[in-house]
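Pasting in a structure now, in structure tokens, and then I'll have a few things to ask.
One protein chain omitted, others in place.
Think of it as A and B in the order they're written, each chain with its own count starting at 1.
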Amino acid sequence: MLTVTGLCKTFPGVRALSEVDFTARAGEVHALVGENGAGKSTLIKVLTGVYQPDAGELSCDGSQVRFATPLQAQQAGISTIYQEVNLVPLMSVARNLFLGREPRGRLGLIDFRRMHRAAEDTLRAMGIRVDVRRPLRELGVGAQQMVALARAVAVDARVVIMDEPTSSLEPREVRTLFGVIRTLRERGIAVIYVSHRMDELYEICDAVTVLRDGRVVHTGRLAELDRLRLVALMLGREIGEVREEGLTKFTGSRDTAARPVLEAEGLRIRHQLDGVSVSLRPGEVVGLGGLLGSGRSETAKAIAGAVPVDGGRVVVAGEPVRAGSTAAAIRAGISLLPEDRKTEGIVPGLSVRENIALAALPGLSRFGLVDDARVDRIVDTFMKRLRIKAAGPHQKVGELSGGNQQKVLLARWLALHPKVLLLDEPTRGIDVGAKAEVQALVDELADDGLAVLLISSDTEELIEGSDRVVVLKDGAVVRELTGDAVTEDELMRAIAAVPAGGHDD
Amino acid sequence: MTELSLAPGAVDRDRALRLLQDYGVYGGVLALLLFNFVFTPHFASAENFRTQAVQVAPVLIVALGMALAIGTEGVDLSVGSVMALSTSLLSLYLGYGPWTATLIAVAGGVVAGLASGALVAFVGVQPIVATLASMVAARGLALVLLPQLKDVHDPGLAALGSGDVLGVPHLALIAAALALLVAFVVRRSTFGRQLLAIGDSRPAARLAGLPVRRVLVVVYVCSGALAAIAGVLATARLTASDPTSLGTLMELSAITAVVVGGTPLSGGRVRIGGTVAGAVLIQLLTTTLVKHDLPPSWTQIAQAVVIVAAVYAARERGKR
């Protein structure tokens, strides 16, 4: 139905897609999987005409096509259902369904009776029962997505692309959605389904294409691929390839009997976290494993008070920490190195010096005035200790390399003398040399008695760097790897495991 | 880094743009001064400079507060109305003596700033909307308190408005002192650093545990207080309280001064020196056109040209 061959797309500095072949067949639900930066969203954007490919061919029904605009792709029958529904929230369900092609009566006016009847018929055929006269925004997110789907089908879509459709749905809504997807399949529509939820993939998808680093690493029937193998493909690790040398790098003899300095219990965020508990002891590096979207970053942010939580509590050294307040968490000694360094970490327009001193400012001030001598001392200490390479303390942080930006952020937190350090992807996007330095630094800090929570999509880094690994899946802890079980094999097994209680998470 | 790969020519052009943005406003002031020395009769007199200093003082003081608000990626549209509120309060309480009345007028500005700041920081209303609300409310309140122009006979206020110390008018001295104070606060205080961090990257500032809300409220309070001081000074100069027309379109003049002075609207940077020069530039521009008896619409066109030039320079810089 829709085929691409030899697709290449390069962005300045990044090769997003290279030599990608992909085929969506009629009456087939095709899973598109891959970790962050694998090229999924670029591929989708090329398919829907948002991006123009640098090389490669697109063909629809055997004839070659070229989509210069998203509109052209839509006219060719390719519809996309985004996570955020792009319909008109204030209009009625029926009007949304028929937007732009309303049935007209005499005088060219909209024939509302006919439109409402047709809308009801369409939705009932898909197993959805809603009052089509109500405004769309009064419906739940799931129902809105259903309407978007129904609209896609009604405009004679032949390919429907769904990007993480279940990320904000209740389990009941997911069931309905799957029902609709099955109906689409029976009607001979090609569905491209992007998701990280292993269980959903195996429930609804027929075929799978795995992308990694812009390349197709596997394509075929999903049923022929077991879960462990799929996880291995996504993460780019081979099963059984145990890395003994990695294990020797860190001292495995940390005091496991010590009292935990951080205890997080039953953290809950609607649709994201479902009762996650983690505890860290002084001098321990705990890894947080799991696929993208499993709730790793959310856990870290919830502990650091950076996102509002619906339940659970965080205790540092026996003292409970007020939830939802970064200031309270910082006072308690929790520091978070956020995943998105550029927008949530550094303050790009300020100097290295200002960035390092930022969080510690109140402590470095007298009567509201900054004590510049003390700031200079601290900045100097950390720039030397972390080997920050900058033209000087007054260079803007935005001009530094990624690795040095990360070190500046580490310095900002270390200046506060934290008890707990939460590192979310500390080495992403920084070069190999700096990466090793940051890793060594983390080890060193743990040796000094700091409790570290490490999140990394790089399995090797996670396994080698951590004393223990807590594995998350769909916002809940599924397993904890300790001692000899801290291996990539075990990690992948834990991620791929079928939930014991069937599908009810 | 990207700079390394740039051709020398591009670097030069880049540097020229940066210089234009950083020092263009001073160049503009200098050019206008030279023009006037040559072509305007009786321009180079002490008396004339005194007049210009006195006339620029209120705009300058308001622009200082505006620079702080813009530094946090916000804006304060209520400054003109706060000036009107301040002049109403001043007139209403002058019976207690000029000092008490001035204190109450400034307190009025603080309350107005508190209202805008609370809307921005706690309720999460966009600054442009929040301060638009205060703008309407403050002007309304000013007119309720004092519905029409009223003369001020207090000798103390009159002396403030027209007196001088060693030939420097009081108004100019006060404006200079406030400019130095605000510059000092921005450069040296904890509050100043936090303000810049919040303006540059609010999520990062929040995650770094900065008191984002408190800083935002204080910024709008400062802006309100400075506008109120400007209102008192304008009243002293006019020797009359005129809440119907005092401060109308002041917000635009202040924003112009700040932007022309090289403070980016995207926040994270506050240039007090540039703001002062920006206010002076606009004042000189108006003066030049008035002195040569050109139609007032020309002044507006000239201002527009200056703003567009400043914004263009800022945009080129941002694209890099």
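Basically, a residue touches a chain if its C-beta (ideal position, glycine included) is under 8 Å from a C-beta of that chain, and two chains touch if they have at least 3 such contacts.
By definition in this document, contacts and distances are computed from a predicted model.
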Write down which listed name, "Pyridine nucleotide-disulfide oxidoreductase", "LacI family transcriptional regulator", "Cysteine synthase" or "Fe-S cluster assembly protein SufB", is the UniProt protein name of the chain that is not shown.
"LacI family transcriptional regulator"
Of B:89, B:135, B:172 or B:313, the residue touching the omitted chain is B:89
Taking the entire complex into account, which one of B:82, B:183 or B:246 touches the absent chain?
B:246
Which of B:29, B:111 or B:160 contacts the chain that the document leaves out:
B:111
Absent-chain interface as seen on chain B, which is shown
40-43, 45, 47-48, 51, 54-55, 89, 91-96, 108, 111, 114-115, 118, 122-123, 141, 143, 145, 147-154, 161-162, 234, 237-240, 242, 244-246, 287, 290-291, 293, 296
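Note that only the chains that are shown with their structure count from here on.
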When the C-alpha atoms of chain A and chain B are each averaged to a single point, how far apart are the two points in Å?
44
Within the complex, chain B is touched by chain A residues 304, 306, 326-327, 329-331, 336, 338, 343-350, 354, 357-359, 361-362, 365, 368-370, 372, 399, 401, 412
Listed in rising order, chain B residues that touch chain A in their complex are 1, 3, 188-191, 193-194, 196-197, 200-201, 203-211, 268-269
